[in-house]
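First, the structure itself, so that you have it in front of you.
One protein chain omitted, others in place.
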Amino acid sequence: MSVVQTEQLTKKFGHFTAVDHISFEVGKGEIFGFLGANGAGKTTAMRMLCGLSKPTSGKGIVSGYDIHKDTEKIKRNIGYMSQKFSLYEDLTVRENIRLYAGIYGIKEKEIAPGTDLLLEELGFLKEKNTLVKSLPLGWKQKLSFSVAIFHNPGIVFLDEPTGGVDPSTRRQFWELIYKAADQGITVFVTTHYMDEAEYCNRVSIMVDGRIEALDSPANLRKNYECDSMDGVFHQLARKAKRQAD
Amino acid sequence: MNKIIQVQNLYRTYGKVQALSNISFDVEEGEIFGIIGPDGAGKTTLFRILTTLLLADSGSAFVDNCDVVKKYRDIRKRVGYMPGKFSLYQDLSVEENLQFFATVFNTTIEENYHLVRDIYVQLEPFKKRKAGALSGGMKQKLALCCALIHKPRVLFLDEPTTGVDPVSRKEFWEMLGKLKTEGISILVSTPYMDEAGRCDRIALIQNGAFLKIETPDKIKKDFALPLCAVHGKSMFALLKDLREFDGIYSCFPFGDTHHVAFKDESVSIEELRSYLEKKGHDDLILNTIGAGIEDCFMNLADGEVSL
Partner (left out) sequence: MKQFFIFVKKEFYHIFRDTWTMIILLLLPILLLVLFGYALSTEVRNTEVAVLDHSKDAATERIISLLDMSDYFDVIYFLDSPEEIHQIFSDESPGLVIVFSEDFYDNIVHTGEAAIQLLLDGTDPNTAVNISNYATTIIMGYQQELLEIFSAPFQIKITPRFLYNPEMRSSYNFVPGVMGMILMLVCAMMTSVSIAREKETGTMEILLVSPMKPLMIIFSKVVPYFFLSCINLVTILLLAVFLLDVPIVGSLVTLIVISLIYIFVSLALGLLISSVASTQIVALLISGMALMMPVMYLSGMMFPIENMPVFLQFVSNLIPATWYISAAKKIMIKGLGFSSIIRETIVLSIMAVVLISISFKKFKIRLE
């Protein structure tokens, strides 16, 4: 059963076609990497899938809901984590969780035990009442992700989630992603760190608004005869006419 | 060989945080020396002390034989500095920015044009465009030109590739390689481990202290433990099971494989394979691999092995 399904999905801004007739599917529990250079159209595409932007044409279904008609239902059934972590710095850990739980409509009595469980798993139960701004970068990231899946969505969208953190923290983050995927949550992640593409089950690479490649990292490396995703990307990006300058 | 940068026992705190802790190292003339480490490790603090913008709490540092405290004016005339965020004048054009920096350094664009030509040709079509309207990669190139235009003795580049697309990153390092042939010494910091391989020597830094200073090759050779890459159908379950295996020193996800470091030579791959197969893992691929810079960093740093 596909959690995401698009058919000729397109978004135009005036004469400019940001997303050009893309079609693809993502299965349940899959870790799907959505790659592309800045300006290639991946952020625009993701916004359509999250119900934040209406497509110009084409079809799309996310978690069973139509991205044209059911944007509100989509928003309630997905998780979202953006580059800037989306946590309120001047609220405590507990308050942040409570806020987002409330927004997603989790029942009042489930919030407190759920919170404790989550914090214990992350290993920062002691920091329950610490203001988020005092947490180290890596912790904020992990917390942000956990908050995004607190309400057990079918799919979580991660918009450039890692950046500037040290290798071990980044790995811990990806281990959380593995765990979520293992529990059946589909993870849709955009990144421009090509080495992170290797963590994904399948990867799509967008160039000039179109999907130029879609396959597992291993297959892509074989087909493009490169020993890293970086090389694959490099080859595809060279063809790009749309210079992000 | 002349040492263009000499640092001895540098310490620096910010409030309660020890930003730099007993930092000592030298950079030879004409070297590309990389400071590799994550955010918050202390790279920017070190750069600011060496470019005379900050004072260390204790210790000494010399750039081109000038003391960073007493002879800061001399140093400021001879170095090129590219701080993070590529500080440029957003509302001045490409041309105007370059002109400005050339004049500030008492030179002209023409005088040292040969240094920046290879980079500037890519910017030339946009020379009248305001710097604020350039893409990340273009800004980076412009900032580099502005730092080079006065032919500095040393270039200090603080995270020049952060936030820039992979294609531009690669081009940038090629440009740095060419600068080396002009006799310009380069001190560059980056959080990207893969860029470490492009430097002559690197220092791995974490929490204000150097973990190791060496050539990239030697660091990799010095990695003492046998390393193996493991791939399986269910990567998450694989991770858990691997960590429970007795002979394992550490196991980290590395994209499509997990890198497993054995405690010592006595543990064999075959042992690991049969253990995993008994746990029900399919499609196993196990390979012995050499350590990469990232493996070395993880090994040297204080990494928690969670889950």
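Chains: A and B, in written order; residue numbering restarts at 1 for each.
Going forward, contacts are C-beta pairs under 8 Å (C-beta built on N, C-alpha and C of every residue); 3 or more make two chains touch, one makes a residue touch a chain.
Here the structure is a predicted model, which means the values were calculated and not measured.
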- Message: One chain isn't displayed here. Which of the visible ones does it touch?
- Response: A, B
- Full-complex touch with the removed chain, picking from B:7, B:79, B:98 or B:291, is B:79
- Specify the residue from the set A:102, A:136 or A:184 that touches the hidden chain. A:102
- Mind listing the chain B residues that contact the chain we can't see here? 48, 51-55, 72-73, 76-77, 79, 81, 83-85, 87-90, 101, 104-106, 146-147
- Message: Could you pull out which residues of chain A are in touch with the chain that's been left out?
- Response: 88, 90-91, 95, 98-99, 102-103, 105, 108, 131
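Keep this in mind: only the chains that are shown with their structure count from here on.
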- Item | For the chain A and chain B complex, residues of the former touching the latter | 37-39, 123, 136-137, 163-169, 171-172, 174-175, 178-179, 181-182, 192, 194-199, 217-218, 230, 233-234, 237-238, 243-245
- Item | Residues of chain B defined as touching chain A within the complex | 37-41, 126, 134-138, 162-163, 165-167, 170, 191, 193-194, 206, 234-237, 239, 252-256, 294, 297-298, 301, 303-304, 306-307
